[in-house]
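The structure follows.
With one protein chain removed, the remaining protein chains of the complex are shown where they sit.
Right, subunit A next:
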Amino acid sequence: WTNMALLAAVVVVVLLLLLVFIRLYLVFKAGRNDPFRGKDSFTIVIVAGSAGGHTSEILRLAGSLSSSFCPRYYVVADTDRMSEEKISTFENSRGEPKHQFTICRIPRSREVRQAWSSSVISTFTSFCSSVPLMFTIRPDVVLCNGPGTCLPLCVAALLLGLLGLKKVVLVYVESVCRVQTLSLTGRILYRLSDYFFVQWPSLRDKYPKSIFLGRIV
């Protein structure tokens, strides 16, 4: 009898795994097709969230986007007042008739030089607030360039796709500071992003899936 139970359990697990794989296959296959045919505006999440050069770089990219990318949601780490100011200044200078942007805050996932073990916990905390944020916004596109905050947000965005709720296009732009090696976030998101940009030829040569258009910030 126990053998039968065991067999049943194994069969159930195998079936579940099969379902998961079919789901994954369908999600990724759908991603390859053109999910946005005929759409003329895209909700975009722009991950800023680090006081350093990341915010300046991402604002240069955001500033070049066509007006089809709206509404725009900026996500910053909750300790980061400086980025918030920069974003408001930048958005208000666009001179659009009404404000098409929102700033959202999530807990910072990793401080500079934070220990590896404690950053696992804080990344999890920030993941917990990324999920409801992503599920509420349901963006078409996520644009990020590597601050610690962007990993939990991207995983939350992928979760939307895995659950079949929304196909989110992940766009990652590695910082212009990275000439020879990818950042930790970059190495992870190289596999997970839909469009992965690098800004130096040496990185393009090392990472064949990456897109190189020269310096873009």
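Following the convention adopted for this analysis, a contact is a pair of C-beta atoms (placed from the backbone, for glycine too) under 8 Å apart; a residue touches a chain by one contact, two chains touch by 3 or more; residues count from 1.
Going forward, contacts and distances are computed from a predicted model.
With the options "NADH-ubiquinone oxidoreductase chain 6", "protein-serine/threonine phosphatase", "3'-5'-exoribonuclease" or "UDP-N-acetylglucosamine transferase subunit ALG13" in hand, the undepicted chain maps to the protein name "UDP-N-acetylglucosamine transferase subunit ALG13" (source: UniProt). Residue in contact with the omitted chain (choice from A:Thr2, A:Ser64 or A:Ser93): A:Ser64. Here the missing chain is touched by one residue of A:Val27, A:Ile103, A:Val176 or A:Leu192, and it is A:Val176. Mapped onto subunit A, contacts with the missing chain fall at residues 34, 36-40, 42, 52-53, 56, 60-61, 63-66, 68, 140-141, 169, 171, 173, 175-181, 183, 195, 197, 199-200, 211, 213-217.
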